[in-house]
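A single protein chain has been omitted; all remaining protein chains appear in their positions.
Read from first to last, the chains carry the letters A, B and C; within each, the first residue is number 1.
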Amino acid sequence: MSKLSYAVKRLAEFVVTVWALVTAIFFAFRVMPGDPTAYILSPYLDAEARQQIIENYGVNEPLHIQYVKFIQSILNGNLGYSFHSNEPVTEVILTYLPNSLVLMLTATLVAYSIGIMLGVYAGWNRDSTGEKSVIFVALTGRSFPAFWTAILAIWVFGAYLGWFPMTGMSSIGGGGESLSEQILTLEFWRHMVLPVLVLAFYYMGYPLLIMRSSMLDVVGEEYINLCRAKGVSERAIMFKHAARNAMLPTITATAIAIGFAAGGNVLVETVFGWPGIGRELVDAVLRRDYPVAQGIFFVFSAIVVFMNLVADLVYGWFDPRVTY
Amino acid sequence: MLQVNDLNVNYESNEGTVRAVDGVTIELNEGENLGIVGESGCGKSTLAKAILGVLPSNGYVDAGSIEFRGTDLASLPSSEQREYRWEEISMIPQSAMNALDPVYTIREQIIEAVDIHRPDESTPGEIVDEMFRLVGLDPNRADQYPHQFSGGMRQRAMIAMSLALDPALILADEPTTALDVIMQDQILKRISSIQDDIDSSMLIITHDVAVVAETCDRVAVMYAGEIVEQGTVDQIFGKAYHPYTLGLQNAFPNVTEPDQDLISIPGYPPNLADPPTGCRFADRCPMATEECEQESPSLEQIDAVNGDHLSACHHSDRIDTELRPKAEQAETWSGGVTQ
Amino acid sequence: MSAPTDGRDNSMERRSFLAATSAGVVGALAGCSGNGNGGNSGNDLEVPVSDESELGEQLPDYTYHNVAEGQSPSEHDAHVLIADQIQRLGLNVDMQTFEWGTLFTEVTQQYDFNFSGWLRTLGMYSGTRLPEMFHSRNLDPGAGNFTGYENPDLDPMLDEQLSTPDPDRRTELLHEIQAEIADYAGLNPVMYVPNSVVYDQEQVEGWVDAHREYEFALNMTSISVTNEENELRGAWSESIDTLNILGWNNELKIEFHLDQIYDRLVRFDEDLKPDDDFSLATDWTLFPDEDAIEYVIREGHTWHDGEPLTAEDVAFSLNYVKENEIPLYSPQTSILDSAEALDETTVRVQFMDGEMPGPIHKQFSWRMPIVPMHIWEDIENPGDRSVEAPVGSGPMEVEYWDQGTELALQRNDDHFNPVSFDRRITRIVPEASTQIELLRSGDLNYLSRAAPQQLDSLLEEDQIALEEGSSSAFWLHGMNSRTDGLDEKAVRQAITIAVPNTAIVEQVFNGYRTVPEANNIVSPSFGENYNPDVWAPDEGIEPAVSRLQEDGFGWDADGKLHYPSE
Partner (left out) sequence: MSSIFQELEDDSPGEQDVGSEVRRSSWRRYASMGRDQLRVLSQDTLFNVAATILLFFTTLAVVGPLIAPHRPQERLYQENGVLIDQWAEPAFMSSESTHLLGTTAQGYDIFSQLIYATRPALIVGFLAAVLTVSVGTSVGLIAGYYGGTVDQILMRIVDFAYGLPLLPTVIVFVAIIGPSFENIVLGIVLLQWRGSARVIRSQVLSLRERPFVKAAKITGASDLRIIVRHIAPNVLSLSFLYASFAIGWAILTEAGVSFLGLGDPNRVSWGTMLQSARAYSAVAEGAWWWFIPPGICISLVVLSGFLIGRAYEEIVQPELRMN
């Protein structure tokens, strides 16, 4: 079938999956015990005010009515209002998602470039001690809990050595600019260093191992030998031919990883005080702020499923052999 | 042009060191085609790879030299060796399907070879077109990917690539094995016609006796890493003076005798990790004696023949009388001739 | 409902802790030798055993609703301490931990509990929330009287103290109410929670004890900051995601800032007296018989966007809040009839007849939001608005607001009672240890929410100081007097006596709390409204035992409490 009809089929699947996710998320939060207003209202507020607020939230309406209203609102792009701050959920997402994306995409970029480089090196120099140590480092990276390394990093480099700021995206009192302005300042990147390194160390292992195993498949191929016969230098073969072919499976993995990365790393964002979407989701879940939690979850799943789709299409574009 | 003397090539594997090529001496004159015949695993493609210096990571030249027009390639540092590759000596691999990089077009892969050796070449694309016409392929198909070519076309594209820098020597490692018979015939005709135009010589490696007969001037028969017999095509296929060569000829159908039943040589080639003493063909050779088992025969001139026809067999003189007449009966091979 | 995670399987460890702590601590503090060997609890009964014949029925088993340790370790431990004292008094108590939302719903919305407790504040006027907690009309679920107190002759007093304009009459009524509910012993103060602020004294000074948290406007206009940016820098653990004074959220982190962005008709000084030079209303006249009050609004004052602030704005604000029935101000709008601007500077506020509150400023004037008419008049339901940059008239205005990172307020120079520093930054730092490190390094110069456990190490730094002030906040321990056993005053009072206030304050809160002298939820910080001589039991198992014996209760051989035999 042609590329177009394949894409359409995949899109239809995408819509069905997202619809299933939305329904699951909706009911998941409605089943949650606990009264959402309990969090919001400080000890000052008396019971009478609280009763009125519960009615205003429409929390007491029968489930199916709430569900229908929910689906209607999603279809016309309105994800509802936060119980906590009454902000439209879309605005909450627009506030926090970019911060997460900036951090996570940089971290993924760094992690994947290092991972792939080391993967190519490990795959090429098989059986060398270099390969074994590279793999060991990669696996240790994936075994340290990211939040634990994050806290240690803050204490060693932040508090003790004072090289890097300990929290947030901008220096204290230096805020006020939009994310696009901040990105240009050096101060912003100084804040990015520690979280990106911690995340890169954590994410590096996965691409490295994939790249290494696909390199090992490729290294044994005939055309690599032929390139040598053609007199192509070892380095050129490693990068131009071996890595290029070995990249194919890694691309799918990268696309999927970016999908997940968009969700931000909840723990690292909390520890670093990074105003990301991951931290906001956990806060929303803990304070039973249904609409915000639903909205963020919905965006997460849509991004992840979308990136799966992109992974397939991109794979086809990279690998001429694939026909739909 | 090419003088390989006493070449030893070893492979390191977890079962120990395997000597895939053991004391091989061959020579190839300008414009001449030499065929190397033998069962798979006898070390012939290792020989080819050794000549080009593209042995796999666990293989290395242990002893001996590979003189190409006077310079010993084996002793050159790899950077200088690289200059010879494809410029002077090029290769046609067994199955072009995996020998061509799937993610680049054929044109790009040929141009890559040209750029390395002739960086100042202004119009590499033309070389590609010219080569494609030479092998009978439509030039503007060069911009397609390998998987878009059929088996025969891929092999011809490979040949085009191997001729791109009109090398002095072309190593054809089983060039037609992966093809069906008709395509084989076309490719062989194509190779011989091209050879007349560009007067390069060829080293053809195959297990298919017929291919050698058709395209080569001289033949060397390899068994278990050693050259067991060497001579012109007519000498070897006319009157072979080594039991293994005789056995080999039985194993191939002969068009002229349709009802001939094929006789295969019983037993298996020896394990090259710990080769047997004496002649390696001894335990499968119907004429084997104790002498064969103790002492390994060396290549000597067969005195019954004029012109250089060498054979490594202690009893080459008794072949005419005892083996040749019975060579075509199956029981000779299974029962053994003399005990 | 959610499956509560009951703490049964390791309650043994808890019991040994509690036995050791309370016995040891109480013993040590009360001067008697106490068993002093701490660790082992042993099962020697501390209760006198009487034989079967004199005993009535055994009291039923009870559950204890406790918050999860993860959410607030110190409160969780304090509940554990109380639960085990009740256990030692001879009642079977099963400790169950809940996530906060679930706990609050089960206790206050469904009354499906026996014991529980949390932090509660009474606000500016001690009598405001007494009706909610003790009036019989609030007995049904969710209405506020969660302990189930019912006293028909107290109800009128609860209402009168809110309506009578005569302050002395109010004090008299409050005193009597406090004596009554202290004796009822169904809703008791375990400890008073003082307001506190830990700060870098090289950068900030001049804190005042203002009966309310240190981040409210009174302190903001009293302190002075001496760092080169001339900036006050604090931190909060959750992001500040709304600044809508007419919204639904009155969390402290929001009120702390709104209190400076907007003016109030009447503000109070340190002694809870109206503060003339900080209130928007310079003067007011009461008309008790007409249930009305007339405020004189300060002249020449402007909004942050330069528009003049007039009586018209004040009248609009009050009517607007009533029309839109904004929940946060429902106690005020339920008694407000209408407001009208008589001229440029006077506003007449008419209450429902007979509804004009006695302590009008503490019930009404300090609480009502004064918003600019020219911004809000054509907005339908204000509750749903998300306000990016609120325009108020207070001593500070919003400079920028990075949600999730930082909120910056800057000084409003032409305010009649300005703050002394240029900017106030509230930084969002989820990690508690990072907040402490930033204060220690001087990047932050105050923290008003530091946990007791972290204060000791901080105060070792010589530039760090702690300021503590009395407050209306107390940590309540409530019993559901609807359940049998707890409907007996003797049992409730005995349990109140057994609650180890001192051990909790010492062990769990490192001494940064105050042990109440009397069983009075109204704290001394309310001045003359506080009644010092209510029921003030001493602490411990022995006095609790004797209280129960007075009413004929007894214990069986395994130390379980029984009703008196008829």
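The working rule: a residue touches a chain if its C-beta (ideal position, glycine included) is under 8 Å from a C-beta of that chain, and two chains touch if they have at least 3 such contacts.
Note that the structure is a prediction, hence the values are computed from the model and not measured.
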Whole complex considered, the hidden chain contacts A, C
By the document's definition of touch, the residue of A:6, A:67, A:164 or A:260 touching the omitted chain is A:260
Answer key for A:21, A:179, A:236 or A:251 versus the chain not shown reads A:21
Absent-chain interface residues of chain A come out as 13, 16-18, 20-21, 24, 28-29, 31-33, 126-127, 131-132, 135-136, 139-140, 142-145, 147-149, 151-152, 155, 205, 209, 212-213, 216-217, 220, 256, 260, 263, 266-267, 270, 278, 281-282, 285-286, 293, 297, 300-301, 304-305, 308
The missing chain sits against chain C at residues 2-5, 7, 9-10, 13-14, 16-17, 20-21, 24-25, 28, 36-39, 68-71, 73, 76-77, 97, 99, 431-433, 436-437, 451, 453-454, 457, 507
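One rule holds in what follows: only the chains that are shown with their structure count from here on.
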Per-chain Cα centroid nearest the overall protein Cα centroid belongs to chain A
Greatest contact count: chains A-C
CA centroids of chain A and chain C: separation to the nearest Å works out as 40
Taking each chain's centre as the mean of its CA atoms, chain A sits from chain B at a distance in Å of 56
Contacts with two or more other chains occur in chain A at residues none
Check: chain B positions touching at least 2 other chains come out as none
Chain A contacts chain C in the complex at 33-36, 38-53, 56, 81-88, 91-92, 95-96, 99, 151, 154, 158-159, 162, 166-170, 172-173, 175-176, 270-271, 273, 275-276, 279-280, 283, 287-288
In the complex, chain A touches chain B at residues 126, 221-223, 225-233, 241, 244-245, 318-321
Given the complex, residues on chain B that touch chain A span 49, 52, 54, 56-57, 82-87, 90-91, 93, 95, 98-103, 112-113, 116-117, 145, 147
